[in-house]
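Below are the structure tokens for one structure; questions will follow.
All protein chains but one are shown in place.
As written, the chains take the letters A, B, C, D and E, and residue 1 is the first residue of each chain.
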Amino acid sequence: MKKIECIIKPFKLDDVKSVLTDLGIAGMTVSEVRGFGRQKGHTELYRGAEYQIDFIPKVKIELVVADEQVADIVSAVQKEACTGRIGDGKIFVTPVDQSVRIRTGETGPDSL
Amino acid sequence: MKKIECIIKPFKLDDVKSVLTDLGIAGMTVSEVRGFGRQKGHTELYRGAEYQIDFIPKVKIELVVADEQVADIVSAVQKEACTGRIGDGKIFVTPVDQSVRIRTGETGPDSL
Amino acid sequence: MKKIECIIKPFKLDDVKSVLTDLGIAGMTVSEVRGFGRQKGHTELYRGAEYQIDFIPKVKIELVVADEQVADIVSAVQKEACTGRIGDGKIFVTPVDQSVRIRTGETGPDSL
Amino acid sequence: MKRIVTLIAVGLLALPSLALAEDAPLSEVAYILNTFSFLISGVLVMWMAAGFGMLEAGLVRSKNVATICLKNISLFGIAGILYYLVGYNLMYSGVDGGYIGSFGLWGADDAAALAGDYAAGYAAGSDWFFQMVFCGAACSVVSGCVAERIKLWPFLIFCVVLTGIIYPIQGSWVWGGGWLSEMGFSDYAGSTLVHSVGGWAALTGAIILGARKGKYGKDGKITPFPGSNLTLATLGTFILWMGWFGFNGGSALALGSAGSAIEQSNVYINTNLAACGGMIAAMIMVQVLYKKVDVTMALNGALAGLVSITAGPAAPAPGVAILIGAVGGVLVVLAVPFFDKLKIDDVVGALSVHLVCGIWGTLAVPISNSETSFVTQLIGVAAIGVFVIVTSAIVWLAVKYTVGLRVSEEEEYQGCDLAEIGMEAYPYFQGRNIN
Amino acid sequence: MKRIVTLIAVGLLALPSLALAEDAPLSEVAYILNTFSFLISGVLVMWMAAGFGMLEAGLVRSKNVATICLKNISLFGIAGILYYLVGYNLMYSGVDGGYIGSFGLWGADDAAALAGDYAAGYAAGSDWFFQMVFCGAACSVVSGCVAERIKLWPFLIFCVVLTGIIYPIQGSWVWGGGWLSEMGFSDYAGSTLVHSVGGWAALTGAIILGARKGKYGKDGKITPFPGSNLTLATLGTFILWMGWFGFNGGSALALGSAGSAIEQSNVYINTNLAACGGMIAAMIMVQVLYKKVDVTMALNGALAGLVSITAGPAAPAPGVAILIGAVGGVLVVLAVPFFDKLKIDDVVGALSVHLVCGIWGTLAVPISNSETSFVTQLIGVAAIGVFVIVTSAIVWLAVKYTVGLRVSEEEEYQGCDLAEIGMEAYPYFQGRNIN
Partner (left out) sequence: MKRIVTLIAVGLLALPSLALAEDAPLSEVAYILNTFSFLISGVLVMWMAAGFGMLEAGLVRSKNVATICLKNISLFGIAGILYYLVGYNLMYSGVDGGYIGSFGLWGADDAAALAGDYAAGYAAGSDWFFQMVFCGAACSVVSGCVAERIKLWPFLIFCVVLTGIIYPIQGSWVWGGGWLSEMGFSDYAGSTLVHSVGGWAALTGAIILGARKGKYGKDGKITPFPGSNLTLATLGTFILWMGWFGFNGGSALALGSAGSAIEQSNVYINTNLAACGGMIAAMIMVQVLYKKVDVTMALNGALAGLVSITAGPAAPAPGVAILIGAVGGVLVVLAVPFFDKLKIDDVVGALSVHLVCGIWGTLAVPISNSETSFVTQLIGVAAIGVFVIVTSAIVWLAVKYTVGLRVSEEEEYQGCDLAEIGMEAYPYFQGRNIN
């Protein structure tokens, strides 16, 4: 199994979720993060003093999938989350040794 | 070393934390996430229009442990976090190459 | 490639970010987490009743880097985030199989 | 119903028995009491600007909160200045049964009273103050409806014209003693003159602006954007409810006789009961229709009751006031999805509350007030509606095709707060991008 | 102490020297001033409903905030309607030293005053308005105490009975000129009649409902659930403090003579100083006991001072008012953990503030008022306590065994907002499930 971590622009979440469910993905976990990268933050002015907002809101989607699904998912997410503008984000794939469904105790790909 | 990632129902956090400390786990890191899975969200009504809440609040516990502890912890968390109802969550185990305690610079299992 | 996960005290974020950019790191993803460890939380009093705050605010920095950069980064972050007081946090290194830049579809270290 | 010129008749001489009791020694007291009533009631109405601000801040998404706060306080500032520069005289000076007053700075002349002649009935300034705060209220109605997508300065330009020109001209037709007043049209405290006027201007604006992106899907799907802070919305409603005692009570325009004190008392009661009726009716309606009570509908219901009674709060018996309010509460529950069906995107329910119930309240006046007629009321509603729609459409369009009216799509997604004023209302709280 | 019937004596004729100065020409003015005092004071008391709402919204957990807002505004709506339908006449009409007034819709009769006879002293409507807002306040006390677990509609049913029946009946005993009034029991503005009454009803409800899940552990462990928004709690306290000037000041029931104006002035001062005393005393107490100041205790302390002075705000010298308030502030700091020890789960400290200090304030009246006796005060407190406990227990239990009173355990965990009304107060802010 692999874990696919996608860091995307927040407003793409709905689209990416749709494409993932279309691919038959039944579960995922999402969290709010802040990203720092090529896309620069913005300068704001507060009461006459300037300051820099470095970290930009992003959404992180984590999903654990069977090895054979990885390629499809990665390419689908990449296409869907892409706006072509800087800051679109990343997809990382990492190994997963084991997975357990808490409700049933099932393990392995069946538990996903 | 392995990282154990547990995605559980929020109200189980205290119980899971207790069982982990009972097992001698000295540290863990917790964050709020939102989950999408078999457990469906709920439909709400706002000013006469319906809408769907897809993502359900979950808590993610991450803990890095020595290889030999993994089996015990996984089964203990699985038991404790289980309500038998849909949406109880998942446990994922992933490999960790290295660990450092920032305060002392110690590495490996000693640093946990 | 490796993912370096640093759990640090929140007020060290700016310093760590600076040292990372000095090392030429172009991107990272940050999130708020709560930590449980040797550093104990605090007891608070609310309307005459005591209660314990167990989980302490921490910041998690995740960055994926090429293998050869890992050692430098880990030691730099360890030095920068260290106050010598309990609760300084941890650095974990985990393997990454693949990385994709969403905007361009590039993969591997080039995509970072 | 003239609002100012007939004051003395209404307030001091309406009751023959009083006229006798009020000889010279009493009239200075009456003068003071009338003035004080204007001032205190005016403060309560001024406070409604805060109520609108909090209500709207609570009902927009968190990314647009700072902007809506800024709009609400700055429009009140604009109303004050414009009403001084042109509004008051356009509304009250030399209308004489016609269609418009005269241009010119407002200025107080209290020389007669200072010389011991209290026939004016009240200090000129207290009257200006009381009329001015009403003008601000009309503007507040607009801001909530067109929120979350309109640019700041263009919105404020509209406010300048609304408070300086549109509001006073139609106001002159009734309260200034113009043609509608001559015809017998009656609007005690402004169901039509304030609330519907704000509503018509808002409606025109909402149509010209278009809906917020994502609100209405292709297949008729409506995506609600829940309000960010329901405690603020509740607080805003409480503030409005409180201020309404000044709004309606002060519109007795006098306190210098037992008759006017009794009138104010009745107005207070009816105002309160109509709010109660509107809220309870709206709560029951949503419970029946949707099986759950919606807080925002309860709040809108209370306001609906208040708007409904505003055209005639003195005459009805208490039970009738409850019913008038309750009809308003029912209307609002039906109107909110109705406007959604028309794809008119009204962020805070301003059209349902102020426009729909403003019309209902005005038409309901003849129920308790035999001196008015349904037809005249209808003419007034229609005439003012047409006037406001036409004039405000001209202004909205003029602004749209010169400086532009709407933020860009990207700015709208990001939120007006960061896009337009570069600050967030709640910078230390993590937002929830996920749902 | 009768509240209404003795008005003329108290307000206009109590001071013989005034009676002479106030001949015919003055009495219309007195009539107007009395009326205006009722109206303005009433608006301030109405505003307290918002204060209770904000205080309670600030002290519950965020998942129950929208519901508590809804309860606070809708109970005020219910109070208005019920007090019109039955409450007022039950409290004030034909009590004549007895135990209850008469049933029937309230209606104003101001014909005499309109005909130039001002003996009534004030417009009937202004009196109704002022009495009505008090009725709402008693209800607000209950909502905070039983929050976070009671169902919406069952709670509102209780409010209907409390405002329509329970409150007016016991009110008739004192302010309506009933048996306690004849006996010499004195409660100027309602330490007992309003605050304790709310407190007793809340106490009964809290016991019948039981504590919130997780609040009291097996081993005597108490888990506090910190309030979600302390700025709102502070705002609510400020609003209540402000409104209390109307609550106590307006209870002079007159402004039509120099004597009553002086009385109101003294009431304002003592009300303010008691609040100051209560707050400072509570702050010092918590600092000494717990080594830290607890904001919510400071706020409760101010309210404790206000409740304590309410039974007799006119008579005490300023220094005595500070002390009466300070004792209240101390009591509240002791009472909060005391109720926790009894496992009576009072979400906002309503029992400590309104019940405990309501009793204390009533018993403290004889300190400054030689016309009252400690024994009579005690009888009044006890009689009203027993009456309210019994009647409200009947209602709570009747509701419990018919429609049910409490949300399910799962709904309680989820929060009343999602479970009962399907919306969150702060939908865009990430909650903190962790601690």
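Just a few scattered comments:
Keep this in mind: contacts are C-beta pairs under 8 Å (C-beta built on N, C-alpha and C of every residue); 3 or more make two chains touch, one makes a residue touch a chain.
Just so it is clear, the structure is predicted and the values come from calculations on it, not from any experiment.
Every shown chain that the unseen chain touches in the whole complex is listed here: A, C, D, E. When the whole complex is considered, the residue among E:100, E:197, E:322 or E:399 that touches the unshown chain is E:322. Shown as candidates are D:54, D:135 or D:381; the residue that touches the absent chain is D:54. Residues of subunit D in touch with the missing chain: 24-25, 28-29, 31-32, 35-36, 38-40, 42-43, 46-47, 49-50, 53-54, 57, 65-67, 69-70, 72-74, 76-78, 80-81, 84, 105-108, 110, 113-116, 118, 123-126, 128-129, 132, 152-153, 229, 232, 235, 420-430.
What subunit A contributes to its contact with the hidden chain is residues 34, 41, 45-49, 51, 53-55. What subunit E contributes to its contact with the hidden chain is residues 15, 17-18, 20-23, 25-26, 29, 33, 37, 40, 44, 61-63, 226-231, 233-235, 237-239, 241-242, 245-246, 249, 255-262, 264-266, 268-269, 272-273, 275-277, 279-280, 283, 287, 292-296, 298-299, 302, 317-319, 322, 426, 429-432, 435.
Assume only the chains that are shown with their structure count from here on.
Touching subunit C and subunit D together: A, B, E. Two copies of one chain, subunit B and subunit C, touch each other, and the residues they use overlap weakly: the shared fraction of interface numbers falls below half. Look at the CA centroids: the one farthest from the centroid of subunit B belongs to D.
Residue positions 30-32, 34, 45-46, 54-55, 94-95 of subunit B each touch two or more of the other chains.
Each of the following residues of subunit D touches two or more other chains: 226, 292, 294, 296, 430-432, 434.
Taken pair by pair, the chains that touch are A-B, A-C, A-D, B-C, B-D, B-E, C-E, D-E.
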